[in-house]
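A protein chain is absent from this complex, but the other protein chains hold their places.
By written order: A and B. Residues from 1 in each chain.
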Amino acid sequence: MALWVDKYRPKALEELDYHLEMAQSLKNLVKSEDFPHLLVYGPSGAGKRTRISCILRELYGSGVDRVRIQKQVFETPSKKKIEISTYSSNYHIEVNPSDVGIQDRVVIQELIKTVAETHPLDQHPFKVIVLQEVDRLSKDAQDALRRTMEKYISSCRLILCALSTSRVTPAIQSRCLPIRVAAPSDTQIVRGLQNVSKKEGITLPLKLADRIAEASQGNLRRAILMLEACRAERYPFAEDQNLVQPDWEKYLKETALLIVHEQTPERLLQVRENIYELLCHCIPTDLIFKGLLKELVRNCDNQLKAEICSEAATCQWRATRGNKPIFHIEEFIAKFMAIYKRFIEQAAMIDDDME
Amino acid sequence: MADQEADEQAHKRIRLEDDDIVYIDLGDDDGEPFPVQSRPPRRIRRTKDTNDVNKEFHGGSSSSKVIPSTSGTPPSTKPKIGYGTGDGKKVSQIQKLQAAARMETNNKTSQKDILLRKGKKIKGCTWVDRNLPSNLDELFVHKKKVEEVTSWMKATMSSNRAVRSSKICVVTGPSGAGKTATVFLAAKELGLEIKEWVNPMSLTDYNADRLGKFDPDDIKVESQFDIFTNFLFRASQYSTIPIKGRTQSKHKLIIVEDFPNLFYKNSSQFHNNILKPFASLSVFPVIFIIADSASRERNVNNLFPKSLIQELNIGYISFNSVATSFMVKFMTTICSKEGVDADKSVLEAIANASGGDLRCAVNTLQFKFTPADSPLESPNFKAFKAPLGKKIKCPPLKDAHKFSDVEKDNTLFIFRALGKILYSKRNVLQNVELNNDVPESAEKYLRHNPLEDDPQCVIEKMEVSADTFINFLQQNYTPFFGSMDDVVLASEFLADSEFLLSRWPFDASGTASRSYKELESREEIALLIASRGLMYCNVHKTKNQWRPLNKPMLTDARVRIQKSCEIAKQIFPHEGAIQMNFYSEVIPFYSKLIRKHSSIWMQDQREFIMKLGIIERKKQPRVQHSLSEKDATEDANDDQSQEVDELEDIVEQNENEKIQIDQPTIGAQYEEDLEEYEIEDYSDEEKT
């Protein structure tokens, strides 16, 4: 028994239920003689990986489904061993090089080299290397990637997967065929949810489906997970039933409330503990920033909002440069507190004047 | 061999003390005190600290013993230290600095000599030497620690296999805490024969100034590593050849206090090639004595990581610095012995300034109270006299260096430095002169009252890394601030310093820059920004009162995050490594589904999902006060060092209490943790 997300994941290009035109294009591409390198990008949960696995299946048949998980060990020039998990079949290999941090360049070079030097099976002219999160690769690694792309084009193709092309160097972009996978629209998500329900034999009220679709923010994986979680919580469904949300999001909201209610150094300390708690649950810093910002700006006027957005953007950027996100998150919270406090005090003064 | 060596040294020492002229000869390889013919001896000014010279001899002779290959070459004609005949003033300054720097090591030497050669009369040396404890009862070391050391030694001697513990023991602690004395005295008491490793002088050092004549091929350079290995294994395997007239001890103890520098750089070699084989092969036990120091490479944790200690079952004894009260008591005894009359407040001040280093304190005491006509009282030392009447504290700016020789270096424990920064005390000036150069609009940025402690000075004396210190600052700054606006500035300064400290992948030219020097200066700047920033912007201070200081939560958090990521990669091999938003999306929903679909996941997976998917709500804010409330009401206007001492004493008394803020090991351990994670990129651990 598997989760619905995995159970009903489309396996072939024909089974995809949205972005149909793109599916057709991808089919053309697979049929054509020269399959290029691909750069698949789009928000998370839009179906990038599903599409990639469909392409692989279209290229190689069901053989790609027999995958194994391996740990590969590479050695850096300074003799440091780095280990990375790969996910591979006879025809392809999937890896997330940014997993190893600043050593990603070594992984890129060595991995592509080893793959490219082994001969592909069964008359297939090339093997496919799927690289996840290329937008998080270091500059070094991207340069290395560009070189290897050219060098080994005869025996392997790359499928790069990224959230956005913003941080992929133009040199790589220009060497790949860009495939933008937009998130499904709400109606597409609703249709997807209904399909799943039908196959599971449960009845899903349209209103609930709408609500789930809206709450999922264009993330189909999340929508289906949510549907199943809702089902686990209560079935038969009620239209107005409580939507299951990740716990950390609730926690973040509670934390934001703490901030809005009181702006003192003591409160800052208390909030810091909450933030630590979130970080310890491996919640990415940028999501914390985004979530906090969304909650905090609610009660502010436009001027304030602009100010706060600017602070958030700056602090978040610095957090990505630094090693200790807590410093920067705290800076942001402190700044918000000060701005907000001033705002409240001014408002109070104006009220007094009015009276 | 050791005995012979000691004999020689003592011999020389006596010659030296009787003569005004001191000959320095380093290449004393044949054991003859003055091989005058081959090399004209140099005449040097007699220094007040004869131990200095002793040290030279000690080093020289021992090196010639350990490095067999030196015998073939003419030993250096150049004394290692520049006791030249040049400008007297300059020389004496150099001497002064060197004397202070080496005081520690000298004293160790003499200690050992005394212990080994009981009955020899030693005169005219420092008070430290004269007042060395001669048995364990005289030691000013916590009884429990002494007990630990002796019991370990006993255990190694025991013939009962079951009782016998590991052959290796590590003794750590701040310098001057009595580690060496304890070990030597304990060994003496138990009748162990001591064999000590002394670093050989390197060959290249010898020939540095005569490169022209030096042919490297002539000399077979044996690496320090090999020498050390040989020494250790030979010493541990075979008993000493009996020498007539000496009673042969059945048990032998090897002591390593001087570590070959190589090991700091390459600790894994040390672990794998020396410690591990040694643990299984050795007949005699070995004790490693390591002083805590500011330098990170010399960290205990680098040489003896926890995993290794566990693996080899290494004994680990950690000394605390001597409490102030003990020190004062000890100094009072000395004073009465030496016939000086010292005020108690002066003794306290000295004790405070020494930062828990008893040896340093006694040396200071001697400088202070030596009669004016003694050779010690050169013009350079007069400077020390004046301030001793007052409290010794970190003096403002320019005078700082004058004390650095007397006050122990690196004496500021982390929490004490923290106190200085966080309280950011200012001297209140009575008649403030307004600076007219500052435009009116900027006046609010002026701080008229000068800071009591110069942050630069605090930083220079601190013994932890910039990273650690900034973490501590960040953890503890909020309670000291009374206004949100100040906190904003403070948090900004802290973030700035963190930003500066973090890895900079590319410099301007786009190439990776990891030069050590650049890192150094960046660390310093980061520290300055953080500490000056905090001191500057704390305008609306909270009530001046004693506050507990906490360990940064960051350390803990990092460990948790890293662990989680590792587990995730193991038990969710596919998703954990490749799936995006694994922690922020997948796991949270799994945790909601777990009741219904428990069969999908294995037990460990289920635990992991519950642990990471659900955030536990704490009813109350976590308890912040880490120490007893006893001191909370203490008058905060007292000198901070007072608080520090109080803290120390508390910890000393309640060693079993869970949180021991002033344990230097906290800092050290923390650094170890950091070191582990420096390898991994922190931001990467956060990936989804």
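Assume a residue touches a chain if its C-beta (ideal position, glycine included) is under 8 Å from a C-beta of that chain, and two chains touch if they have at least 3 such contacts.
By our rule, contacts and distances are computed from a predicted model.
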| item | value |
| --- | --- |
| Undepicted complex member, UniProt protein name, chosen from "UDP-arabinopyranose mutase", "Histone deacetylase 12", "Pyruvate dehydrogenase E1 component subunit beta" or "Replication factor C subunit 4" | "Replication factor C subunit 4" |
| Absent-chain contact - pick from A:Ile84, A:Ala141, A:Val190 or A:Leu293 | A:Leu293 |
| Option from A:Ile153, A:Ala215, A:Leu243 or A:Val260 whose C-beta touches the chain left out | A:Ile153 |
| Contact with the hidden chain (one of A:Pro77, A:Pro170 or A:Gly201) | A:Pro170 |
| Interface with the undisplayed chain - residues on subunit A | 25, 28-29, 32-34, 36, 41-43, 46, 125, 146-147, 150-151, 153-155, 163-167, 169-171, 173-175, 177-178, 180-183, 217-218, 286, 289-290, 293-294, 297, 302-303, 305-306, 309-310, 312-314, 316-317, 320-321 |
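As a convention for this text, only the chains that are shown with their structure count from here on.
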| item | value |
| --- | --- |
| Separation of subunit A from subunit B, taking each centre as the mean of its C-alpha atoms, in whole Å | 46 |
| Residues of subunit A touching subunit B in the complex | 1-3, 44-45, 69, 80, 84-85, 87, 94-96, 98-102, 132-133, 136, 138-140, 163, 219, 221-222, 225-226, 228-229, 232-233, 244, 246-249, 251, 254, 263-266, 268-270, 272-273, 276-285, 287, 315, 318, 320-328, 330-331, 334-335, 337-338, 341 |
| Complex contacts: residues of subunit B adjacent to subunit A | 471, 474, 478-479, 481-482, 484-485, 487-488, 490-492, 494-495, 498-499, 501-503, 505-506, 510, 512, 553-554, 557, 560-561, 564-565, 568-569, 573-574, 576-578, 580-581, 583-586, 588-589, 591-593, 595-597, 599-600, 612-618, 621-622, 624, 679-688 |
